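Missing here is one protein chain; the remaining ones are kept as they sit in the complex.
Right, chain A next:
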Amino acid sequence: MDKFDTLTGIAAPLPIVNVDTDMIIPKQYLKTIQRTGLGVSLFDEMRYDSDGNEVPDFVLNKPQYREAEILISGENFGCGSSREHAPWAIKDFGIRCVIAPSFADIFFNNCFKNGILPIALPQEQVDILMKDAERGQNARMTVDLEAQTVTTSDGEVIRFEIDPFRKHCLLNGLDDIALTLEKAAAIDGFEAEAAQSRPWV
């Protein structure tokens, strides 16, 4: 998995609540058997009209946000399906950090598996970042995972919380499966015990 330590980049404002995974990546793109190539379809139905032309008003189509690496959005971001295609599309577009007042559980988990940092902050602080992001290309924020801070283009520092295990894995780009396989003896032991206590499973 890709490491995440610090990121300085343009933040795109998407002030919508309940951004769902069907908005992030609609169903027709779930037919792929690969993890890459989805960035061009990120936010497909908001980003393109039914003829496939760009909708000029959509934030990621505006010249100042086409290179955005951070996304600021509303509460309950990523609600809906478990499709990991959503974080794959976000990452493939080039966004490595999503900041919102809250996230849906499965989407939140999926981000960490893909080197994307989802940051949950109180609404007032998201509002500050949203305003900063609306300044476009001149507003470059810095996210520092080690220090657990987001710094606005004005130098205002906002601290965020993160689960220590997830932080450790992101900072070091650790592969979950390899970590778990180190505990193979414990899994063997559990299975042997369960074969006695719950043989019907």
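Note that in this section contacts are C-beta pairs under 8 Å (C-beta built on N, C-alpha and C of every residue); 3 or more make two chains touch, one makes a residue touch a chain; residues count from 1.
Going forward, contacts and distances are computed from a predicted model.
Within the choices "ABC transporter permease", "3-isopropylmalate dehydratase large subunit", "NADH-quinone oxidoreductase subunit L" or "Phenylalanine--tRNA ligase alpha subunit", the name that UniProt assigns to the complex's undisplayed chain is "3-isopropylmalate dehydratase large subunit".
Considering the full assembly, A:Ile106 is the residue among A:Leu7, A:Val55, A:Ile106 or A:Ile128 that touches the omitted chain. The chain omitted from view is touched by exactly one of A:Asp2, A:Glu67, A:Glu146 or A:Asp176, namely A:Asp176.
On the side of chain A, the interface with the absent chain consists of residues 15-18, 20, 22-23, 26-28, 30-35, 45, 50, 74-76, 79-84, 87, 102-106, 109-110, 113-114, 123, 163-165, 176-177, 179-181, 183-184, 186-187, 190-191, 194, 198-201, using the contact rule stated above.
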